[in-house]
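Every protein chain of the complex appears in place save one, which is left out.
Naming follows writing order (A and B), and every chain is counted from residue 1.
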Amino acid sequence: MITTYLARRTWLHGVPAGVKLFALAALSFMLLPVQDWRILATAAMLAALVFAALGREARQRLALIRPLLPVLAIIAAFQVMTGDWRDAVGAVARLTLMVMLAELVTMTTTMAAMMEALAPVLRPLRHLGLDPRALTLAVALVIRFVPVLLEAWQRRAEAWRARSGRRPALRLVAPFVAEALRLADHVAEALTARGFAASARPQEHPMRKIP
Amino acid sequence: MSNARRAMVQSSFQPSSGHPPDDTIRFDAVSLARGGRSLFAGLNLTLDEHRIGLIGANGSGKSSLLRLINGLLLPDAGKVRIGGRDTVRDRDELPGRIGFVFQNPDHQIIFPTVGEEVAFGLTLRGLTKGEAAEQARALLAAHGCAGWEDRAVQELSEGQKQLVCILAVIAPQPGALLLDECFASLDLRARADLMARLMALPQRLIMASHDLDLLASFDRVIWLDGGRVCGDGAPAEIIAAYRAAMTNGGGAP
Partner (left out) sequence: MTVRDLVRIALFAAIIAALGLLPRIDIPIAAGVPITAQTLGVMLAGVMLGARLGALAVLLFLFVVALGAPLLAGGRGGLGVLFGPTAGYLIGWIAGAYVCGLLMRALRGLPLFAATLIAAIGGGILVVYAFGVPWLAWKANLSLTQAILGGLVFVPGDLIKAVATAFITVATHRSAPSLISGRA
């Protein structure tokens, strides 16, 4: 299944999701006032060491930071142009540090555990009209239907290529979206048939109240 | 879910082995129009056999008939009753009593893993997550799918997906299963396997199908044409008449 979760267990997997999330939030808060580039750079090195200590698979996940590199390079360039290299190092170190820390949490926590840990945080949303049960269902639907939609796209792209000999074009997006929305209607019907509406009737459904 | 609400859900959910004597399905002068076109006009029908097949051309009303039984469609006039219950008044109770299996498993399967999918109907009936997961595991094992809980739905074959759909729907132990062309995209082997599994279920089956051979051992077959019952009785007789009418270029009698 699609996930950035690290299958091979490490010690960090054993730490409860709530603790990891809290630590992440606390660290990001504590780092806000820190300006000294030496502290930030040291912390970033430490985070990288934790990554390295989690094994080869974890080190490979560091590659996830690669798409950030161009942005970081531009930021560093601006910093050097207007300030000095210390500001550049500080800014880049702070960003990579936070991304790495967050990545550590994601890598070692299943999505289900993450949802569970977030439940107490999400519960007050009930007062704003967001039903946690509907949210769980919606998350599952997204994960379930991304591969279904990708397959549907592949079929369309193949049919297009077979007839036009060209690479798939934007022309295909409109029927693709229309097909997905029709799929949504089928899924809604099946969901109703299984009684989802019956135990969360529209008129008393908490999500109704979202402004 | 509050305790009161949970108790209510559970009380309306009666596990059934075989089907209770009061769950006869009655269509009483049912009329239904869809998209401005009249589909059923004053349809009367009593369904209480254990295995009922629905045949007829596309657009003859098979799907709509099934959807009227579980309240996905409501009659414009007349009444559909299951036992003493009315599909309009008691609509919310129907999903617990009547399961629906759709043609395309991808329209039906909501969750990415088999375990979550099978447990879903149980949590809707008020079971806790843990109880539902445990029952789902037991049900899968009982149907020869031990250890499927964590399998990704996406990796299953079409036949396996449809099996998961059926298991997910029977998990809350409904009294009847409605099957809408649910074998249309399956190969012969998967068809035979699933059919054997279905025939072994205690639930009443009402099955719409273009594959006439599947219905040969049913108790009753109903032939619909343009929303009218055009043949109704023993499978051998009705299927033969239907086949003759369709292949001789003639229409319905």
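Rule of thumb we're sticking to: contacts are C-beta pairs under 8 Å (C-beta built on N, C-alpha and C of every residue); 3 or more make two chains touch, one makes a residue touch a chain.
Values in this document were obtained by computation on a predicted structure and should not be read as measured data.
Shown chains touched by the hidden one, complex as a whole: A.
Touch with the chain that is not drawn comes from one residue among A:V19, A:A119 or A:A184, which is A:A184.
Of the residues in chain A, those that touch the hidden partner chain are 2-5, 24, 28, 64-65, 67-68, 71-72, 74-75, 78-79, 82, 87, 90-91, 95, 98-103, 105-107, 109-111, 114-115, 134-135, 137-139, 141-143, 145-146, 148-150, 153, 166-178, 180-185, 187-188, 191-192, 196-197, 200, 202, 205, 207-208, 210-211.
Assume only the chains that are shown with their structure count from here on.
Look at where the CA atoms of chain A average out and do the same for chain B: the two points lie 38 Å apart.
Chain contact summary for the complex, chain B toward chain A: residues 1, 9, 70, 72, 91-96, 99-100, 102, 104, 106-113, 116, 120-121, 124-125, 152-154, 168-169. Across the complex, chain A meets chain B through its residues 1, 137, 140-141, 143-144, 147-148, 183, 186-187, 189-199, 201.
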